[in-house]
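So the structure is just underneath, and the comments pick up after that.
Yeah, one chain of the complex is gone here, protein chain that is, but the others are all in their spots.
And now, chain A:
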C-alpha cells in the first residue's frame, strides 16, 4: 500500500471522527465548522487516493464530501464534488459514475443550470456509448441533453446531440426516428450560412435510412431534399444514392457493390455508412421478389 493511500485512509478516518464529534458538541456554530473541516479532509483524501490511482476509494471520498455539502446547503459545491466523484468512478465502475452524475444533474436542474445538466447528460451518454449494450440508454441521455440544450438556446450543441441520437437510432434500426431527426437538423442548418455545408451530409444519411426501409420512399425523399436544397442535386452523395436506387430496382446486387466500392475509393465510408449499406444489400438479397 503506497504512502498516499495510507494518508488518505487516515484522513477519511479523521473526517469521520470530526463528524461524530459534532453530535457531542451540538452547538450550531462549532458544528458547521466541523462539517467544513470534514469536507476538506474528504477532499484531500480523495486527491490522495487519486494520486495512488485507487479510483473506487477516491470516488467514495468525493461522494462523502458531496453528501456533506448537500447537507450543509451549498448545492453548487455538492454538484461539483459529485462530478469529481464520477470522474474517479468512471475509470472502473460505470454504474457508480452514472449514479453520481445523475445526482449532480438533479442538483443542477434544481438550480436552473440546464447547460451544465445537459453537459453531464452528454457525458453519461458518452460513457454508455462505449458499452455495446448501453446504446439505448446512451440515446436516452443524448435526447435529454438535446432537450436541455434547446431550452437554453444553444442550438448547435442540441443539434450535435440529436445527430448522435439519430446515428444510434439508425444502428438500432429505428429508421423513422433517425430520418425525422436528420431532416429536422438539415432544415435548421440550412438557415445558417455556416452550417449549410453540412446539410448535404444529413440529407445523405436520411436518404440512406429511407433506402433501408423502402426504395420508393427514398426516391420521393430525394426529390424533396433536392427541392429543399438545390445544391444537393450536384453533390456526389445525391448521384451515389440515385445509382444505388437504380441498382436496387434492377436487383443488381453486384452493381450495388461496385457503386459502393467506387464511392468508397474517393471518400472513405465510416463504419456507420458501411453498416447501413450492408443492411440494405442484405435486404435486397433476402427478398429479391418483393418490391
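Here is the rule we go by: a contact is a pair of C-beta atoms (placed from the backbone, for glycine too) under 8 Å apart; a residue touches a chain by one contact, two chains touch by 3 or more; residues count from 1.
Quick note on the criterion: contacts and distances are computed from a predicted model.
Participant: Going by UniProt, what is the name of the one chain that was not included in the view, given "Brix domain", "DOG1 domain-containing protein", "t-SNARE coiled-coil homology domain-containing protein" or "non-specific serine/threonine protein kinase"?
Facilitator: "t-SNARE coiled-coil homology domain-containing protein"
Participant: Provide the residue numbers of chain A that touch the chain removed from this figure.
Facilitator: Residues 152-157, 160, 192-198, 201, 226, 231, 233-234, 236, 238-239, 242-243, 246, 255, 258-259, 262, 265-268 of chain A touch the chain absent from view.
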